[in-house]
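Could you have a look at this structure, given as structure tokens, before my questions?
The complex is shown incomplete by one protein chain, all other protein chains being positioned as in the whole.
To keep things simple, chains are lettered A and B as they appear, and every chain counts its residues starting from 1.
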Amino acid sequence: MFPKNAWYVACTPDEIDEKPLGRKICGEPIAFFRGADGKAAAVEDFCPHRGAPLSLGKVVDGKLVCGYHGLEMGCDGKTIAMPGQRVRGFPPIRSFPVIERYGFIWIWPGDPAQADPAKLHHLEWAENPDWAYGGGLYHINCDYRLMIDNLMDLTHETYVHSTSIGQKEIDEAAPATKVEGDHVVTSRFMENIKAPPFWRMAMRANGLDDEADVDRWQICRFSPPSHVMIEVGVALAGKGGYNADPQYKASSIVVDFITPETETSHWYFWGMARNFKAHDKALTASIREGQGKIFGEDQEMLERQQQNLLLYPERNLLKLNIDAGGVQSRRVIDRLLAEERGAAAPASTTAL
Amino acid sequence: MFPKNAWYVACTPDEIDEKPLGRKICGEPIAFFRGADGKAAAVEDFCPHRGAPLSLGKVVDGKLVCGYHGLEMGCDGKTIAMPGQRVRGFPPIRSFPVIERYGFIWIWPGDPAQADPAKLHHLEWAENPDWAYGGGLYHINCDYRLMIDNLMDLTHETYVHSTSIGQKEIDEAAPATKVEGDHVVTSRFMENIKAPPFWRMAMRANGLDDEADVDRWQICRFSPPSHVMIEVGVALAGKGGYNADPQYKASSIVVDFITPETETSHWYFWGMARNFKAHDKALTASIREGQGKIFGEDQEMLERQQQNLLLYPERNLLKLNIDAGGVQSRRVIDRLLAEERGAAAPASTTAL
Partner (left out) sequence: MFPKNAWYVACTPDEIDEKPLGRKICGEPIAFFRGADGKAAAVEDFCPHRGAPLSLGKVVDGKLVCGYHGLEMGCDGKTIAMPGQRVRGFPPIRSFPVIERYGFIWIWPGDPAQADPAKLHHLEWAENPDWAYGGGLYHINCDYRLMIDNLMDLTHETYVHSTSIGQKEIDEAAPATKVEGDHVVTSRFMENIKAPPFWRMAMRANGLDDEADVDRWQICRFSPPSHVMIEVGVALAGKGGYNADPQYKASSIVVDFITPETETSHWYFWGMARNFKAHDKALTASIREGQGKIFGEDQEMLERQQQNLLLYPERNLLKLNIDAGGVQSRRVIDRLLAEERGAAAPASTTAL
């Protein structure tokens, strides 16, 4: 149950620089590669000749050459050539709209006619030299919506990430959730607290006294289909918190792109964008490593939660105030799904 | 197909001393922990908030704190508290009657109203300082009844355990099986034979000449739902066998608690209780290690047998005299299952 008419992150550019990449997205096996002029492309990972996965082949002059019998596939899903064959009558395979931007390859798994580049999630920091980004990819065996729930309710940091970014005060600060069209924002503010270990590290990196009292904030922003950007940070207490002058702050954006693989698994692209010491690559690597460890702590919980929900599919879960971010995000997704079904129905009727 | 209104061994006390334990028993995921005053408790391994497994959390002041968002679960399945929440309306989860006794944690997976502690299997040796016990736990991928069959027909020792406790004379001594209410006893006596390696070791440990001729016995006692206690031993030949004076004997009780996990897997708690050199801990460890190796020899056979039976579910197996112990034990189980169904039916009718 995932919207198909949407831009999802499929991979990072480096994953297709050397050779094609096979990755299942929204239930479909897809081969990603660089076509003519290095432009990213995506086609079904299914050779029209004998069904071999095209991603096991290689790219030659911008064509995806099947590694089984040499069929040459174009970026548009049409066979360009095959040794000793006339290929004009070969059935095409699906190709998918793809955009390379902001350091990611994005795919539109649904109706290509609706694949408007303007609908791509805008990442202002990604094109700003004052910002640095580092991130990674995890494969998680649970419904992508459980990850959205996870990220829209950071109460879990106190428990899952108790040694790094969790702290008791998160529990004590009730979050506020508001819905703005297709966007959901859940915010939490804590004042006059001590920073947890991760933020002490960031304060030191910013030249701030890591023993000082701070105001801390977490602003989780859901955008369809399944992106969660979280503004996080601390400022020296009483300097304005989220709105404090940068000299008193350590802050960043937690970046989460959650791409469904199947109904019960997803690709989790996580990372952090920051606007301090943007050119310090060692710091980028160090933050990335630390974040990777922290975000890895969620995996067992999410996968075991998924197993429990599969065992008891009829049970109703609680929807508390802390769950409002996830609950509202799912409502947006449900509405998009209904719209896709509604749009699909007449078309299908016409086809009859 | 397992009786639910019965006491099963769930775990050993050390498994919940440090942190909660998640274990599926009779098809249900259950979280075991120590509540107030260290008393063992068991609740569904399913947080009423979002379905996370409670066993991934930790115990604080006798409460099981969910490791995802901090819900505090009580031993009775009722939520005690949750940071920032009123929990009075939270739906309870199931709790299970639990008893800690004889060095085990016992669980009653069925109707709590019927969970009479007096129905617990009595282990006289477990509270007698003249006896020592050592044992372990194996996870076996087969129907728990195949393990009962295995233990009620020790003919297999000659083949599966040929280098330790098996010997040709077992085959030659026909077993006798009798049913006493819900209990089944299969006995086998061998006279004037040489002891096999395991018993030679035990004879030496008891100061007996391990080259001497012995009388050997095996008395397998099945009790519902799935316990098999086996009196085993050797005595110097002609001294009275099973009834010989202890100075002529090496004997012990093989202890088997077989707890269903699913229809085709179980938890196998095996061990040995002995009343010689009870205070010799090195001997306990050595016997435990030896028994662990021997009992591990059954695993592949049982699991492959299970695969065969799943492949040919319609085939009738033979029921020879050596199988009588298992056959009669299964009849007891079938009767208990029928009683549970009979008891359940009217209740269900009433509910309508």
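In the analysis below, contacts are C-beta pairs under 8 Å (C-beta built on N, C-alpha and C of every residue); 3 or more make two chains touch, one makes a residue touch a chain.
The shown structure was predicted, so the numbers you read here are calculated from the model rather than taken from an experiment.
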Of B:Ala176, B:Leu309 or B:Leu337, the residue touching the omitted chain is B:Leu309
Only one of A:Trp7, A:Phe32, A:Phe90 or A:Trp125 touches the unshown chain, namely A:Phe90
Note that chain B touches the chain not displayed via residues 149, 153, 155-156, 158-160, 171-172, 174, 300-301, 304-305, 307-309, 311-312, 315, 317-318, 320-323
Those residues of chain A that touch the unshown chain are 29, 45-46, 48-53, 56-57, 65-70, 82-85, 90-91
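Here is the rule we use: only the chains that are shown with their structure count from here on.
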Rounded to a multiple of 5 degrees, the Cα superposition angle from chain A to chain B is 120
